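Written below as structure tokens is the structure these notes are about.
Left out: one protein chain. Kept in place: all the others.
A and B label the chains in the order they appear, each numbered from 1.
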Amino acid sequence: MHFNNHNSTHEWVLKVENLTKIYGEHTENTLANTGPSKGTNICPETGSIVACANISFELFPGEVLGIVGESGSGKSTIVKQLFFDLDVTMGSALLRPFKNGEVNIFEESNQKKRFMRNHLMGMVYQNPRDGLNFAFTSGGNIAEKLLMADLFHVGKIRERAAELLDKTEVPVARMDDLPAYFSGGMQQRVQISKAIANNPPLLFLDEVTSGLDVSVQARVLDLIRGLQHELGIAMIVVSHDLSVIRMLTDRTLVLKNGRIVERGLTDQILQDPQHEYTQLLVSSLL
Amino acid sequence: MIENKKFNTSYNYAFIDETTKKEIRRKLLKAVCIPGYQVPYSSPEMPIARGWGTGGLHVTLAIIGQSDVLKMIDQGSDASVNACNLRDFVHMTTDCATTFDTREATIIQTRHRITEEKLSDKQIMVFQVPQPEPLRRVERYEYKTRQMHAESDYAKMWLTLYEAYVKWGDVMQGAGYPVMVNGRYIMSPSPIPRWDVPNLNNSECLYLFGAGREKRLYAVPPHTKVEPLEFEDVKFHVEDFSNVKCESTGYNVAYMDEMYQDDGVTKKFYVNDSNFLDKLIEKEEVVQHSNKYIKKIKDALQ
Partner (left out) sequence: MATILEVTNLRKCFNLHILNDKKIEALIDVNFSMEEGEIVGLTGKSGSGKSTLMKTIYRTYLASSGEMNYLSKTFGKINLVEADEHQILQLRRKEITYCSQFLKVIPRVTAIDVVADTIVKKESDRPLAREISTDLIKTLGLPPELWDAFPSTFSGGEQQRINIARAIIAKPRFLLVDEPTASLDTKTKDIVIELILGLKKNGTSVLLITHDEYTLQRLSDKTIHLQHGQILEQVFA
């Protein structure tokens, strides 16, 4: 077989085009007035804030894509839009497992979006309180995701929850405890369990280790790598921490003022950064 | 028109003005068309406080005609103060006939019970509903619960059942057990005991629900599928009276009242539905609701 006309567009699991999020009123000049070349993401004419603009990328099955940049660069905005936590201003995203990737998922009904969230995506937030309901037990939090996918068998739900907690190294005996009684690292593990409960083909990780101390951080990263290896989930890892990016990702997007300033293989971004901002970022690495 | 002697003015028939009654009837039609869906309505002022049965009263007054026979019950009893006053009020403003006999009635307004006696396709049962929103316990914002209903997003509701099972080994909710209506909307059946919940399913009569304070109407039309939420392995069940007997009749295949005696220790049980109890005492023939739970109890007795 010859792959000389190898066309990679047939393989992506997620294809994002021109994803843009602007807060406040904006004019046609807003995008031109902002961005890394202007050093700001606030439009001087209208005062609107460009959280991210013209973000385009493809994610392949089993691939781990890193998004790196300083606070306020628009990293989280991207995944939050893809997970439907935020509305988009402009742009499209195609998701292969949904209608064979032929429709812009942002234009689908709320019900369809919820289906995608429950069946095709998982999200792990920086703050476990965003991803977990602290009024419910840790097992219950996982159960919620399974109930969303119409599993109405308590025995099977508990079996699956136990399996997931075991996989994420949370003592199964604590399944019926409230996450409020857990340590930060353990809460994060429960959140990961919940996110992967329905075997989604796509997982978003938003600064998952930022609030944790180093040894706990290492274990959570370990866990994510192990899960990636075992389940082959495509992931988008958002982090300001280059070591997290180095450890987890294959490719990386570098963001500044809401725009992609550089993209490439992660080892290339870290060892041969091209953009001035990336060079600064990498040289600041401890 | 019924003369009001005190202020020398006249009330409209059935107290509420015709336009408002028409509005309520229109909303009821909508409710019947979309079983289990909560229809907002005007909920006009009544001469009783909101929360004391205004919703039920609105519905009753909007649908009642002079040929109707009204029965009014409060937790199974025709004789409680509340039932008496509401019955008197409807009678005063409509001059309709009233009755204690379940079989005779064409409209039965009720608080927290369904009659033990089977209802026919000539009868309408009107429920007074304190909290029409079954999701309120899991979501405090109205705009969100509406969205959840619109999208059949009921995982949180199911989750409370799961959590109850984990905590207590059973789903403990006694009154107002949530039901799925017509496979589409989760509905609060008003605080009726579990015993009554299966009687909503595939009934002959029309069930109408009015929540005056919350300004919502909803309905379960005849022959609609109404299923209590249950897991595949943790099933819904009704109250168990197998170990007790009614002091007056010895009967126990009905919802029972538990009465503490004057010594404060001993308790006696009585059939809760007063008209049903009377008929049992008089040894009249009564046809009870039939559902799989009652059938199972009766089978076990034989």
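Keep this in mind: contacts are C-beta pairs under 8 Å (C-beta built on N, C-alpha and C of every residue); 3 or more make two chains touch, one makes a residue touch a chain.
Being a predicted model, the structure only gives us computed values, none of them experimental.
Asks: In the complete complex, the chain left out here touches which of the visible ones?
Replies: Touch partners of the hidden chain, whole complex considered, are A.
Asks: Where the complex has a chain not shown, which of A:Val170, A:Met247 or A:Ile260 is the residue touching it?
Replies: Per the contact definition at the top, the residue touching the missing chain is A:Met247.
Asks: Touching residues of chain A against the unshown chain: what are they?
Replies: Output for chain A: 2-4, 6, 8, 11, 60, 63, 218-219, 221-222, 225, 229-230, 232, 247, 250-251, 263-265, 267-268, 271-272, 274-276, 279-280, 283.
Note that only the chains that are shown with their structure count from here on.
Asks: Help me check something: in the complex, which residues belonging to chain A touch chain B?
Replies: Going by the criterion above, the answer is residues 110-111, 114, 136-137, 139-140, 143-145, 147-148, 152-157, 176.
Asks: Under the stated contact criterion, what part of chain B meets chain A in this complex?
Replies: 147, 150-153, 155-156, 158-159, 162-163, 165-167, 231-234
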